Each structure stands twice: as structure tokens, then as C-alpha cells.
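There's a structure below that I have some questions on.
Complex shown without one protein chain; remaining protein chains in place.
Letters A and B mark the chains as written, and numbering starts fresh at 1 in each.
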Amino acid sequence: MKQHFDILVIGAGPAGIAAAVRAAESGARVGLLDDNPAPGGQIWRKGAALPAAARDWIAKLDASPVVRLHGWHVFAHPASGVLMAESTAATDREAAELHYDKLVLATGARERFLPFPGWTLPNVMGAGGLDAMVRGGLPISGKRVVVAGTGPLLLAVAAHLAHRGAKVVAICEQAPVGRLAAFSLRLLDQPGKVMQGINYRWASRNARFHTGCWPIAANGQGSLESVTLQRNDQQWDVACDYLACGYHLVPNLELPVLLGCRIQNGFVATDKWQQTSIPGVLCAGEPTGIGGVELAILEGQIAGLAAADRISVASGLVQKRSRFQGFVRALANAVELDPQLRTLPSAETIVCRCEDVPFHVLGGYSSQRDAKLHTRCGMGPCQGRICGAATQFLFGWGADSVRPPVLTASFSSLAAASCAAGHASNDILNQNRKDTHTL
Amino acid sequence: MSEDWDVVVAGAGIVGAACANECVSRGLRTAIVEAGEIGGGATAAGMGHIVVMDDSPAQLALTSYSQGLWRELASRLPASVEYESCGTLWVASDDEEMKEVHRKRALYATVGIASEVLDSRALSEAEPHLSPALAGALLVPSDGVLYPPCAAEFLVREAVRLGAKLYSQFKVISAGNGLVRLNDGTELRAPRIINALGSEASTLVPDLPIRKRKGHLVITDRYPGFVHHQLVELGYLKSAHSIATDSVAFNVQPRKTGQVLLGSSRQFGAEDSTVDYSMVAAMIDRARAFMPEIGTLSAIRIWTGFRAATPDKLPQIGPWQEDPTLFLAAGHEGLGITTSLGTAKVLVDYLMDGETGIPIDPYLPARFVRSEAHA
Partner (left out) sequence: MPDPSISLLVNGASVSVTPGTTVAAAILMSGPRARISVTGEPRAPLCGMGICFECRATINGFAHRRSCQVLCEPGMDVRTA
């Protein structure tokens, strides 16, 4: 498949949907690509009742002429103005060559996972991870769940799981109560967020809410049976069927980095119009700073309008966006990780789940790349998406370079990328091969 | 700060690591300097194929000598090195190439390397995913595969255990006249300095005839049993003319992890590390001609690297004619992993007493000066 778009949007979460809808208003040919089977991203994932804003934007998307590519993931950027994608949903892995004049990256965020003894046991998942699995059909009614980690996602997940009939036995927030109180005060100028928080807490009111508390071990034979929690000097076991544990969010930067976008303080640097350092490439939502749904929608709209050269319309939204800057900072402060979490892994705790690299072999390496080369940490198919954020926190290593394909792709799909690169591979094949090849 | 050593080795790629290990094993007080990660340059980019090759008699001598040294070392290698004596299958497409299989078998026998001719059916049994249309192959069972960065790390750790000093994350600013200067001002004095900087060797020795030759590799997720031997095509022989332009060849390797590593490409004049999808596609198309099912495998990473290529495809091992304290161990092109051990032995033998396990003459850096003078 080969398609051309005036504006191509990558990621169909709130930012991407808003970008695509607004960009299409001008009559531009707009494409919206996402690896999930349906629009909404992680936060508006299908399979549960959606908030009004989600219903509203998805309805606008449905009514728009946006060309939608659900169940596709981008794996390569073979030439300027071209991305290669592969079908995620279909098992036969079709490849698509997508040309664009302007590109909006709305790649969202993922949970940060910190390794602790037992975290590789089945039924230990991310907070958003368990939520996504439940929305994807995993039965949860009557199951005992401990929700842990940090960030606003915990309460939202606990509320949803409780609503679905789960018995949420504990909610553990690593941040101390004082920091959470300060964050709550900061929210007072955003009544919507306060009401949302109150509703979430009410929905999961039967669960114990602990602050300054986290799981130090997941226990079980072959599958999760209980969790050991720690708060100050206290430790206790809680029997449960699932542990939903995520330490807030980290941005999905692989694609922006592959495209060469400048990264500043761990996020994609953008100007007033969501324009990145690469001309014609814009970025919106969590990759520019973790700020939640409302900010993502605003940024997405600005990016979509700017990509469609409708700066005057976008300028009205720029003012609104500035109101969220304080929130982004306050959120980052509230979820700052307790340094004690660095002591969570034992010597034998697996850090890299793809390659089963234990914690104790990683000491003494100077960088992510050094450790990767000599221990295989981050060398597996997830390409360090899970262990990278953990080793960054545990050892202070910076992010490793991004290598294509940014997500796994079949050899056939990789071969298809050459057409996009503007060469015919036959030219090379037909040349003489005198030399023996070894490398 | 100033320190005195018997030998300073610049570069802890596989060749520098092997040289340092050899020096310290022979009682020389040795320092190793590495600016980046151990084995982080061409060593990390390479396939790690331990292979006997016969482009020239000197290449056959050095590769067969080195392959034997790896086999001797094999039992001492830690699991992380992933050494496996999987053997090489030189795959022949037709009868003409089968003639080459027989020629190769006879030639390898002259240097004590046993090999076995497989007909089409035997090849299909050995590698069920290869196309049944292939004519046969030469199996060289003593060839192997390893994971180069950990091999380099092992050699450096061995050297350090025996008393060598590693200057990690230090850059050599200059080397010559018995003096190595590091980026922090440290001065290392030694009557012998070994330049093992690979394609960067000419940063310390101007006008070295070493060029960068870019290569691409692709590795898959784990598919245990998909391929059992290192597979290399013999098809390059069909061409009569040497060429300097881009090329690819079918070259597939089974990793001990169950991953499949696909090579290979060669490009001169491509100095940036960007992935060139036309090269990748050419490699994959070539591979599909030999192994039709390979297209369905999941690739997890593509990378590029630069081989240190010399005009005659042989490394430069020995003294640099303009400075009696400076020695070269560089320019191994695609065979650095294989020939690192042989290079180290030959060079250190030469440094110590002049008696070398195989003749050093074909690898002496002076050969290029001579040929220029005669031209």
C-alpha cells in the first residue's frame, strides 16, 4: 500500500484525534495512524464508558474525512517525507508506504516500570496495563487487586476496576501525603480535575489508600498470590490476584528521535505552534511534557491547525495552553520518585525482561549502550522501552540511541522500505560481487 | 602525570583487546587505552563469524591460524561470549559453483582445515529452510560464531587480571617516539606502542592506507532452529571483475540466542552511519532467493558499522616504518574478529623475538610503501 497525505498524524489518542480533526477542517487530505484497533489511545481506550470529551472528539473524528489507519505501527523513516508502517492487527504483516507534506507526532506516553522482586510474575501488570487488559476483555469481577505506583492514573484505574466489579484491596501511592496535598491545592483552579479526583476516590472508596507506600515484593508460585507492601518501617503482605503497578508516565520518544527532533529535558522541544526542530514535523501531547488529556487536546488542535497553515485560528488556543504550564510542573513535582525506590531490586531481580538480565550484572557499566553491549540489557524486542526508563532512574544513565526499526517489522516489510528510499534494490543485486562478505 | 610501560595499546576493540592480552601473558607491562566502550566500535558492529577464508594465501594463513587459536581458547570463554562451533556452509547455486566447492575443499586441506562436500540433498537435510534448488555446499565444521563485544570484554578483563591497566574513557591524542598522550594530559611512556584503532588508526598515523567500508546487519527476534550453520553464498565468484561499488551477499548466521543475523553489504564512500534501506532491501532480497521463508521473520534491529579496509584486503601488522616505537594492528576489514587472536600472536612474537607462528611479511605495513616506490 502506498498513500500520500498533506498532513499525517501518528497516534490516535486525544492529541492525535484533535490534530487530525482540526487539520482536516481546511480540506487538507489528512491521515491518522495508530497501532491500536480503535481510536482513543490509552486514555480513551474502548471497552469502558468514555468521558464526554472523548465521545465528543471521537464523534468529530467519525464525522470528518480523515483517512484512518488503525492497527498500524510505524517502523522506519527511509527518506524525507516518508514513513513506513506495518500492520499490527493482521497476522500477515502488510507494509504501507506513507508519504506526507506535514507530520504531527502524537505518540503519547507509556508507564514507567521499576523492577522489584517478583515483578516478572504473571498477573503483575502496569496500572494502565491491567486497565487496558480489562478493557480488552480480561474478566476482573470479584478479583482482588492492589493498585500501586505513583500518579493520577492510579485512582482512575482503581475507580474503573472497582466499577467493573474488582475488589480493590489497596491503593499505594509512593509520594508522601504532604506532596499530594500540595498538588491538590494547586488543582483548586481546575475544578474539573478536583471533581474527577473525588469521583475516582469515591468509586474505589472500599480500598485502603496508603501514601509513601509501595510494593517491595510480588509473591507466588508461577503466578501472583500476594504482595508485600512497605510504608516507612512497616511491611505487610496483602493477598491478591492482580498487582497493577506503574510509576507515572514517560513519553514515547522513539519516533521523534528517529526523525531527528531535538529533545530537551527528556521531552520533544516545540515552539509556540507545536513545531519541532525538524521543519514540517510537529508534536503534540505527552511527548512534549506529561500534562494530561485537556492539555493534549489543546496541543493537538494547535498542531493540526498550524500544520494546515491556519495560524490565526490556532493563536486563540495558544493562550489557553499557557494556563497548563503550572499544572505540568506541579504534576512532575508531585510524582517525583522517592530515592529509596532505587533499593527495590535485589541482586537477582530481572531488570531487562526481554533478555532476563539481572540487576547485579549491571553495576560498573558507564552507559545504557555499554550495558547493552556487554549484558544484553535492552537488546530484546522491546528495544529498551521497559528497562530503559528503569535504568535511567536506577543508574542515572541517559537514553540510548534509537535504531530502526523503531518497532519490530518483518524482513518483507523492511525490504518494502527501499522503494520509499528511492532506490531499486535490483540495481545493487545486479552488480558484480567479487568480494566475499563477512562482517 | 607520567607512567612507564613496556607496551601501550591504543584501542580496546577485539584486536587491541587480543594484543593487550597477549602482551601481558608474555610478561610485558601493558596499558590499554579506550575512549568509548570496550568492543564498542567495529567490533560491536561485526557478525562475529570465526571463519577460514582464502581470497589470498596470506588471508588463508592468518584466518586458519586464528581459527585454531579460537578453538584452543573456546573452553575458557565465558557463556556471555556465546561461542558456538556451528561451522560454515559455503552454499553453491549451480554446478559451476560446485566446482569451486571442490577446489576450496582441497585448498583448505593444505592448511589442515577439514571440510566436507554436501550435495543438494545433504544440504537440504542440514538446512531445511534453504531453497531445495541449490546445488550443494562446502561444510567447514571447525568455523564458529561468537558475540564480539563480550569476547573483547573477556580479553580485556583477562589482561587486567594479569596486571594490565585499562584507561577507560580516555582518548589518545598523540602517539609516537615512545610517548602516548591522553586527553587529560596523562603521558604514557613505552618503547612499543600498538595502534589498534581500526578505521580510526589514521587519526594517529597520517596517510595510512585504510578506508572505511560501510556494512549493514539486521537481527531478528528468537527463532531457535531456523538456521543451524553460518551460511555464506559462493556466488560472488561468478563475476570476473573486481568492483569498488556497493554490493551485497547472502550471509546468514544462527546466534546462540536463537536469533538470526542477516548480512551483508559493502559500501565505500558512505561515511555516515544512517541505515540505507536500498542496501537492506538488497540484502533481504538476496536472502529470500536462498531462503524463501526468511521474509516472515521479525527483525528487531538494523545497524551499520565501518570496516577498516586496506587496498589488498590484508591487515597491517608490524612496525610503522617512520617510527621504531610505533606498531600497527589495524585494517582487518571484515575479518577482525577471526584474525584478532592470530594478529596478536604474530605481532607479539615479532616484538619479543622475531620468530612468528606464521610469516609476518605479507602483513607488514611497509608493503604499501614498497609498492608505491616501485610504481
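Here, a contact is a pair of C-beta atoms (placed from the backbone, for glycine too) under 8 Å apart; a residue touches a chain by one contact, two chains touch by 3 or more.
Note that the structure is predicted; figures quoted are calculated from it, not measured.
> Among A:A53, A:V67 or A:L138, choose the residue that contacts the chain missing from this document, as touch is defined above.
A:L138
> Tell me which residue among B:Y65, B:Y108, B:Y223 or B:Y277 touches the hidden chain in the full complex.
The one listed residue touching the chain not shown is B:Y223.
> With the missing chain put back, one of A:A76, A:L187, A:I302 or A:I386 would touch it. Which one?
Candidates A:A76, A:L187, A:I302 or A:I386; residue touching the omitted chain: A:I386.
> Quick one: which of A:H163, A:R186, A:R353 or A:R403 touches the chain that's been left out?
Touches the omitted chain: A:R353.
> Spell out the interface residues on subunit B facing the chain that's missing from view.
Interface with the chain not displayed, on the subunit B side: 221-223, 257, 296, 298.
> In the complete complex, which positions of subunit A touch the hidden chain?
Residues 35-37, 42, 46-47, 71, 73, 88-89, 91-93, 110-111, 113, 120-126, 128-133, 136-139, 222-223, 350, 353-356, 380-382, 385-386, 408 of subunit A touch the chain absent from view.
Convention: only the chains that are shown with their structure count from here on.
> How many angstrom lie between the CA centroids of subunit A and subunit B, rounded to a whole number?
Subunit A and subunit B have C-alpha centres separated by 40 Å.
> In the complex of these two chains, what residues of subunit B are touching subunit A?
Per the stated touch rule, the residues are 37-40, 44-47, 49, 51, 53, 55, 80, 149-150, 153, 168-169, 215, 217-218, 220-221, 232, 235-236, 238-243, 245-249, 251, 262-266, 275-282, 284-288, 294-303, 305, 307, 313, 334-335, 338.
> Quick one: which bits of subunit A touch subunit B in the complex? Just the residue numbers, please.
For subunit A paired with subunit B, touching residues are 76, 78-79, 93, 366-367, 369-370, 373-375, 379-381, 383, 403-405, 408-412, 414-429, 431-439.
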